[in-house]
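Got a structure for you, questions after.
Just one protein chain is left out here, and the rest sit where they should.
As written, the chains take the letters A, B, C and D, and residue 1 is the first residue of each chain.
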Amino acid sequence: MELTTILFYLFSAVTLGAAAVMVFSRNIVHSAFALMFSLIGVAALYVLLHADFMAATQLLVYVGGILVLILFGVMLTNQGHNTGFRAGSVNLLPATLLSVTAAAVLIYAFVTADWAITDAEGLTETVHPLGMMLMGDYLLPFISAGVLLLIAIIGAILISTKLSDRSENSSEI
Amino acid sequence: MVEQALFSLGYFLPEIILVVTLCVIIAADLFTTRRDVPGYLLLTGLVTAAAALVWQGVSNEAIFFNMIAVDPFALFFKILLLVTTGFVVLFSLQSAELKAYKSRSGEYYMLLTGMLLGMFLMVGSTHLLMMFLALELTSISSYVLAGFTKNNLKSSEASVKYIIYGAVSSGIMLYGITLLIGAAGTADIFLINEALQAGAGTPLLLNIAILMILVGFGFKIAVVPFHFWAPDVYEGAPVTITAYLSVASKMAAFVLLIRFFTLSFTDPGAGFGSGTWELLPGINWNLLGGGMAAMAMIVGNLTALRQDNIKRMLAYSSIAHAGYLLMGVVILTGQGLVSVLIYFVIYLFMNLGAFYVVMLFSDKFGVLSIENYKGLGHRAPFEGMAMTLFLVSLTGIPPTGGFVAKLYIFGAAISAGWIWLVVIAGVTTIISLFYYVRVVRNMFLFTPEESADKVIFGMGSKIILLLLIIPVLLLGIYFSPLIEWAATSLNMLGM
Amino acid sequence: MEFEIFGFGILTWIVFIPILGLIVLLLLPDKNSNAIRWTAAIATGIQLILAGIIFALFDRTKTGINDAESFQFVEQFSWITVDAVPWVGRIEINYFLGLDGLSVLMVILTSLIGFIGVISSWNIEKMVKGYFALYLLLVTGMMGVFVALDFFLFFIFWEVMLLPMYFLIGIWGGPRREYAAIKFFLYTFVGGILMLLTMLALYFSVAYTDPATGQSVHTFNILHMMNPANYVEGGLLSGVDTTWRYVAWMALFINFAIKIPLFPFHTWLPDAHVEAPTPISVILAGVLLKLGTYGLLRINFPIFPDATVYFIYFMAALGMISIIYGAFCAMAQDDFKKLIAYSSISHMGIVVLGIAALNTQGMVGGVLQMFNHGIITAVLFLAVGVLYDRTHTRGLYDFGGIANQMPKYTGIAMIGMFAALGLPGLNGFVSELFSFLGAFEAYRWITIVSVTGIIITAAYILWTVQRVFLGKTPDKLSTLEDLTPREILSFLPLIILIILLGIYPGPAIELMNSSLSHLVEFVNTGGR
Amino acid sequence: MFTQASLFILLLPLLGFLILILFGKRLPRQGDWLGTGFLGITLLLSLWLLIVKISSHSTEVFSSGFTWALIGDYSFTLGIMIDNLTVVMLVVVTLVSTLVHLFSIAYMKDDVRYSRYYAYLGLFSFSMLGIVLTSNLLLMYIFWELVGISSYLLIGHWYEKKSASDAANKAFIVNRIGDFGMFIGIMILFASFATFSFEGIFGALEAGELPFGSTGWLTAAGILIFCGAVGKSAQFPLHVWLPDAMEGPTPVSALIHAATMVAAGVYLVARVFPMLTADALLLIAYIGAITALIAATIAITQNDIKKVLAYSTVSQLGYMIMALGVGAWTAGFMHLVTHAAFKAGLFLGAGSVIYAMHTMLHKRHDHTTDAQDIRNMGGLRSKMPYTYVTFLIFTLAISGIPLTSGFLSKDEILAGTLAFSTLNGHWILPMIAFLVAGLTAFYMFRLLILTFHGKPADETGHQQIEESPFVMTLPLMILAALSLFFFYSFNPIGASSGWFWQALERPLSVVPEIVQPAAYPIFYQAVSSVHTLAMVLSVVIALTGIAIAVLMYHRKKLDPAAAAQKAGFLYTGSLNKWYFDEFYSKVFVGGVMAITRILRWFDEKVVDGIVNATAPIARGISRGSGWVDHNIVDGLVNATAAGASQAGGLLSRIQSGKVQTYLVYILFGMLLLGIFFI
Partner (left out) sequence: MNLQILLSIAEPGLNHFLIVSALLFSLGVMAVLSKRNVIMVLMGVELILNSANINLIAFSRFTALSLEGQMMGLFVVILAAAEAAVALAIVLNIYNRFNTINLDKISTMKG
């Protein structure tokens, strides 16, 4: 058994295990940390898939950005260690049913699908081509993503900040 | 590469103008405290963009490395989007609801611009990634806008529901997209078409992928069974945004749906408008779409019966209208699609009109409950009559535009042989009469209390109403230019 | 176009004069009620004059029905034309008006009843402007239906009537007006949807060859729809005696049956009549119900002769049921207006029976009955309105001995009642006679059963006469005043027509004889 | 000339009607002179027509017509026709009408609607003349109905009285039932022959055409047309309206319910006689016989003077119908004419009596005593000599005593029925006929004796009774004269030698031979052979009837009460008119009313309910029943609406407001879509 195989199973286990912990944990902080491990696991899987740039992005953006955001969210919305940390569940039965079905159907579909595998072993260097593509074929998405981020930031600020003048606050309907 | 980019920019002027407008609004917001300046800036931007559109004229090009198409089909909807946005800006400038948030008006119009930009991209996208990005751009703006009146509990609730629902739907859609990309080996919809012709993917996988993609589309166009967000969000969001969501974002999503499905899945050999989705084995997709349309009509109209909040009622009504529109799509003939185009033009005016009157009444009388509409027709006769006209048009009674819209959709379905669907559409139209007329009845069949005076609305609102009434009436009586325009606009790149 | 005023044909004028009136009326100040009333009166008055001109100029020998050449006062312009654009093909909707023997009488009826409606609306005080605006719109719709020869146009006019009627009942009606109004709206709208779907199916099944270009063009032209040669290969409604043709016939039939109204689609009628204000009841019974039978004759019969023949027995049976059923129900009523409403069902049943006979006598009798019933019920509803204005009640038990207090009124009302009863010498008899004669040739037993209806009719009419006019005058009615000159004016033309047509129906029959003979022949030969 | 004159006769009363209805109140004396004068002119014209026609154009038929309506290929022609039957009837109608007009001048003088009354009389006369003159069934039907409506108006003249308007309604509706049959009969004939005219129909039948190709339909058509006669001539089973119709003014009863309108049925049968088959005629004969018997048995126990006369009229009409049925056409028609004179006289005589009684009671301020009850009369002979004498003559005539006109016609009828039974074996017909002859003599003399003979019921009142004015007695005298034999035949015991018999011969049957009644020569032979027998028998029976009446009521040798006791249920049955009214009101009126109520319920609950259907159910089920209630009141009531909104309610309950639940739905939805469509 090759190293990659072992690593694949290891990282897969980490990813899925951490995800499972995240899902089934009743403590939201635990969940958040489990999510971090899961995301790191995914990054590792990217490495196995020769997508080093992606893996780095994953770590930077997800683990460094999104997760921090989430943790902030957790902290801001849970003053004190009250029972609010314990996140309850709803719709357990249908949720289980649906997710199991989803997994089963998807896996069945994947296994029975005949993929046109073209093993791109030679794909080692990714950063440069990706950069070229970004300025070429993917120019428009690139610009759009910029606008998207701008909008998102302004939107997030708009929503999360308190209104400045009192008169506006008092106009609650 | 650079040439291509420069070449593309030439066809991208309206979008660029919108981006510039967006930046100008941000900048202006820093320098002025007058709340309506951003609105007028946006209006200016819209007019300029429209001018740019006209100046560009009709073309049929793929730009930005096949990411996006500039074709008559996109042009048609870009114009509609501009008109819609223009009206919504006019509404917003008058809205008392938004007046309370005047320090945020810059952000408001900026987000509106962002949403419009997203929709401009949506109507032209020919690449799955671009589609998804555009969709998200629109969505994220609208999530925020739905919660814009944040002091209003309902608005906040609407935004959280909207974003959760939207995020999950787009997540599922994204997963479906990845599957499709994987199966086809490409994200360009023309290439996907080719790959599918070559027999890529297994039916099961493809069907799962499409189903998942459909969740995203279904979410955007608010069609059963993916419509659940709509009533809550429509009720909670500011009226202007509700109007915008019910018209513009639905429209853009439909365009995307049409472009994506027809270009990816119809067999060019069989010819466009042949009425069948050749490249999708396994599932009878027409029937599925028809089923969804039927369910949308049934659920939307039936549920609307029970609503007391007029925005919520209009939400269900717009679900029903999505059903009628989807009917035009699923029959998949050219005629059906032309009907959808026609429908949208008319739907734009009548639905915006209805929401505008709702806004006026809610601002002036503070009423959103249909029960409380009693006697309003006597207190505000012109607005009441306008509302009646819009509702009648939404029902589809001549001589209003709504009738012409229904006529064409029904006609297309009949000529394609979808009798059962038309019958459902007819029956549900009858049901729809009830809730529309209920509003009319409350407005006119009750006399207001003695103490209630007549209310005079400003000249501006009357002019805006006239701008909406005239097309609704005119298109009910004379509509051949509309048909011609729609028919020539049904010309997608690569078709 | 034989007759033009300012470049528009007489039919355009007669249809749109009320719209002109409407515009003038909207410009008048709200307060000036009298000017508003006069505007409406003048608009409908001009209509009446135009109807008189039509009556004078109408060529009695031309047949019409399916032959565009023999229609009169024809106006045909292209209205919506879309030339050969992709996907939708060529679209042609015409502004196509014309008169033949079938419609001319209805046009006259509409203008007459429309005018009388205005006269009897004089004492409406609530929101005068809105009332007359809606009224004029309604009149345009009705008139339009009778002259339209393009299905699309027909449909537009048909539906234009909905909303004004809804408001007229809903705002100016009686205590349960909302219920009645929505019921009317709903029933008619259901019919409208059925007609819309059928119209579309017809549109896609019919294409005529444009002589100018040689193109095959889909069309809404009703006359083209009558020609079997125009049906495209494989169209939904192409062929003869196909299931879809039956379905389409049935859909249209239900639409028209709702308007007529035939059992079991009639339940909107009593409510609407009872709640509507008097002039609107007059319009409703006088003209609106005729739209149903007119539609059957204009559309169902000639476009679907095969299905008509297939279903004709069924139709006659429904006519029979309506006659008997309506009469029995009328007998059970103790509300004066409701009684007349049910009697309308019964009398319209006679129309259906007559036209279902598919022979000339029956057809002429049926159409004449449409006209006569329009006039008679107008009188009856006006009569009820007069009493209601004075006593604010319509309960038959509340009246009695009116003959002593209001002799003129009694005389006029009795003529109306006796005409409804089918008394010879008054117009009701003539049309009932011809209807039954025609029907008897076609359906012996159905007609025999139907004729029992006249016994029941006699019973309830006489019973009503007795309740209302005869007997001792109760004290509370002892101060009733007889008719005012304005009221007499609204009755007079109708009464004169009742008597004239009762004695000599020739002029009316003359108008439609050749058209209806042709229609009968056309249907019986399967449209060939 | 004939046609113009007859048109003038026809239209003059109409003109009178129009003038009187529009301007009557403004004319001097409210226009009674106008109506009477017009009728007088028509009478003179009719007499002149009769004389000229019978004397010099006896065999000719004059007719004229015009196209009333042209429908498709059919032309509907209306027209008039003048033959001997017509002219005789014209005289009868105008004569009686004129006399009634005259009589009414005094009788109705203080009436509130005096001019209206004369107007209606004019309308009636017009309609009746129309029936007489018409040449086709359509016009016959039209006038038939007009007669009905004018009779309705006249019966209901005193409409403040509920009984009067009830009687008017009853008369019209019962007549409508008969007309219903007649109308269908007409439709059968029209559908087969495409014509309404007698000439056309008879011509077609003669040429061998049959309605719908069968003699059965021909019989049916005959019987159905006869239905009209059953209604108008008050034949069993539709005889119930006539006695009630006595609620109208008495002169009206004389005109309409004795002499003219009720005779229209007989006239109709006489007119269509050629097309009646043997079966139809047999039925007609039996209907007539039954009617005659029933009415006669009722008449013997009635105490209201007009009721007795009314039943007597019904009975005599039965006679005429029976006569036509057995083929004694001339006899039947002759009886119509003679009966018109003496029955009109009887009614007017009764009117004179009532008028006198009423005036007397009015003077005494007595408002409780019934002026029409014969038990309140008696001994009037001395106070009202003219009335008495004329009344006696009429009574003798109706009883069939020789030298009267009644004897001539009745004798021929009896002979005809007897002859018929010898030919066909229907012996029950002559038995009834003779029995009824006896009963007639009995009840008429009972009436005469109780009214004019014996002791007055109220001596003081008796003193104040006065003879009626001359305008009332003059018509009585004229009619009394006309009740004598020589006006009809110079041979007091044989009608067949008179001008009348000569002028009016039974028309030839035009129906196919197998269904023809016995041909006239055969029948005539049979009549001749039994004629003497019938004559003797009839006189004997009549005298017997008179004798019993005299014994019972004049000499008091027999006790009527004891006889009544003995008769038992026969007596009570007769007194209660054999319970026809009760039976009809229970079964038919009650039945119709029940159907009516059921249908109303059905209409409001079921038909409307199917549409409104689930409204009440929905109300019960709905969680927020307040909402539904509210909306039911408010207008969303309709069925579908309730059902739909119920469904809408269910659907909106799905809309829980919980976003995760929505997500579950969409995934399930997706799954279901997938499963369903794969």
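Note that a contact is a pair of C-beta atoms (placed from the backbone, for glycine too) under 8 Å apart; a residue touches a chain by one contact, two chains touch by 3 or more.
What you are looking at is a predicted structure, and each value in this text was computed from that prediction instead of being measured.
Within the full complex, the chain left out of the display is in contact with A, B, D.
The chain that is not drawn here is touched, among residues B:Val19, B:Ala62, B:Ile140 or B:Met359, by B:Ile140.
Across the entire complex, the residue among B:Ala100, B:Ile163, B:Ile189 or B:Leu206 in touch with the chain not shown is B:Ile163. Panel shows subunit D; residues 652-653, 655-660, 663-664, 667 of it touch the chain omitted from the view. On the side of subunit B, touch with the chain left out of the figure occurs at residues 129, 132-133, 136, 140, 143-144, 147, 150, 153-154, 156-161, 163-164, 167-168, 171-172, 174-175, 177-179, 181-182, 185-187, 231-232, 235-236, 306-307, 312.
Within the entire complex, the positions of subunit A that touch the omitted partner chain are 1-2, 4-5, 8-9, 12, 15-16, 19-20, 22-23, 28, 31-32, 35, 38-39, 42, 45-46, 48-51, 53-54, 57-58, 61-62, 65-66, 69-70, 72-74, 76-77, 87-92, 94-96, 98-100, 102-103, 106-107, 110-111, 115-120, 123, 126, 129-130, 133-134, 137-138, 141, 145, 148-149, 151-153, 155-160, 162.
One rule holds for everything that comes next: only the chains that are shown with their structure count from here on.
Centre to centre, using the average C-alpha position, subunit B and subunit C are separated by 42 Å.
In terms of their C-alpha centroids, the spacing between subunit C and subunit D amounts to 38 Å. Separation between the centroids of subunit A and subunit C, computed from CA atoms only, is 70 Å.
Looking at subunit B, one finds that residues 208, 430, 434, 441 touch two or more other chains. Residue numbers of subunit D whose C-beta contacts span two or more other chains: 634-636, 640-641, 660, 668. Taken together, the subunit B residues at the contact with subunit C in this complex read 273, 333-335, 337-338, 388, 392, 397-399, 403, 406-407, 410-411, 414-415, 417, 419, 422-423, 426-427, 429-430, 433-434, 437, 440-441, 444-445, 478-480, 483-484, 487-488, 490-491. Residue ranges on subunit D touching subunit C, taken from their complex, read 68-74, 138, 141-143, 145-146, 149, 152, 156, 159-160, 162, 165-166, 168-169, 172-173, 176-177, 180, 183-184, 187-188, 190-191, 592-593, 595-597, 599-600, 603, 607-608, 610-611, 634-638, 640-641. Here subunit D touches subunit A in the complex through residues 658, 660-661, 664, 667-668, 671, going by the rule given at the top.
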